[in-house]
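Supplied in structure tokens, the structure appears directly below.
One protein chain omitted, others in place.
Then we have subunit A:
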Amino acid sequence: MLPMNRRRFLATTAALSAAPLFGRPAFAASLTAGFVYVGPRDDYGYNQSHAEGAAAIKDMEGLTIVEEENVAESDAAVKTMESMIQLDGAGLIFPTSFGYYNPFVVDTAKSYEDVQFRHCGGLWTDEDPKNAGSYFGYIGTAQYICGIIAGHMTKTKRLGFVAAKPIPQVLLNINAYTLGAKSVDPEITTQVIFTGDWAMPVKEAEAVNALVDQGADVLTCHVDSPKVFVQTAAGRGAYVTGYHTSQAKLSPEKYLTGAEWHWATVYKMFAEKALAGEELPNFVRGGLAEDFVKISDYGPAVTEEAKKQADAVKAEVMKGGFAVIKGPLKDNKGNEVVAAGTKYPETAIELESMDYLVEGVIGSTS
């Protein structure tokens, strides 16, 4: 429970006295949706992908958008959400960063039962408040297809991956990328360098230099803002595949393709349902087939052969049930991690506790 202060007291009494007049805001024909970002919304990365989703729905009839960026994963998130609710009258809030959820979103949702909260990251469970929920996209499969392109384009048979932290989501991306490349040529290896945190521009640049020095000629990353990564890699003459959003503008020649979020689909769905007064789903997920993620347009350097194979796999994925992680699969220490005959399609819960790097990845999780 949140402590009572003057502003909340006034708001509560005002809301109580107005309640008989207006009814529940969820059934109103107009809606204010609030977006909370952890970083700058034009960072060529994760936050920009959400801001693009917000921009895609801002012209919807009856919908008003409020946004706040650079909100830390702390009590600051609660203050931002409360000010969106109390000052802007927001009825639907999207806290977009993983670390906002517990306790900040959960506690705020308990205090404001008339407001809907949908958190990006997929943490909602049945025990959490019913006016909260989560959504997420399966981007690993998109990384698999980027890996296929990378596998065709590498001449040294070495790929480079600049990653922030060895958490399951990042490991899945590294593994999917590697498996995609290995489906082209089993001899290809991916060298991974962990920088230790989500935004470390100098270390990311050093990591790119170290990878290129070791002969990697196609690079990708999983950090919050890939701008420095793309510029440094392209400056060293390596090809890059992007992440989060398209970085093609930064280096049109060297940018091959990328795994992008497409949050517009999710936000449009939520906004339409909320405006129509329908119940919002608590647990939403999707991949390429559901248009939650997408692949950047191919750059001019990508060969016809590469496009052909990537498009064929993409068509396969669109049919549903495609599994990137399937047995027999060994990790890079030689242990069998997926038995022959076992398949984990992108929806499989097992993938969310991934703690290994597959054979062909040079690197370690600790």
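Just so it is clear, a residue touches a chain if its C-beta (ideal position, glycine included) is under 8 Å from a C-beta of that chain, and two chains touch if they have at least 3 such contacts; residues count from 1.
Following the convention adopted for this analysis, contacts and distances are computed from a predicted model.
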According to its UniProt record, what is the protein name of the omitted chain, chosen from "Sigma-70 family RNA polymerase sigma factor", "Outer membrane protein beta-barrel domain-containing protein", "Heme exporter protein B" or "ABC transporter permease"?
-> "ABC transporter permease"
Among A:I193, A:A259, A:A310 or A:V324, which residue is in touch with the absent chain?
-> A:I193
Looking at the whole complex, which of A:A205, A:V218, A:A306 or A:V338 touches the chain that is not displayed?
-> A:A205
Any idea which of A:T32, A:S49, A:T232 or A:S246 touches the chain not displayed?
-> A:T232
Go through subunit A and note every residue touching the omitted chain.
-> 39-40, 42-44, 70, 155-156, 191-196, 199-207, 209-215, 217, 225, 227-228, 231-232, 235-236, 250, 362-364, 366
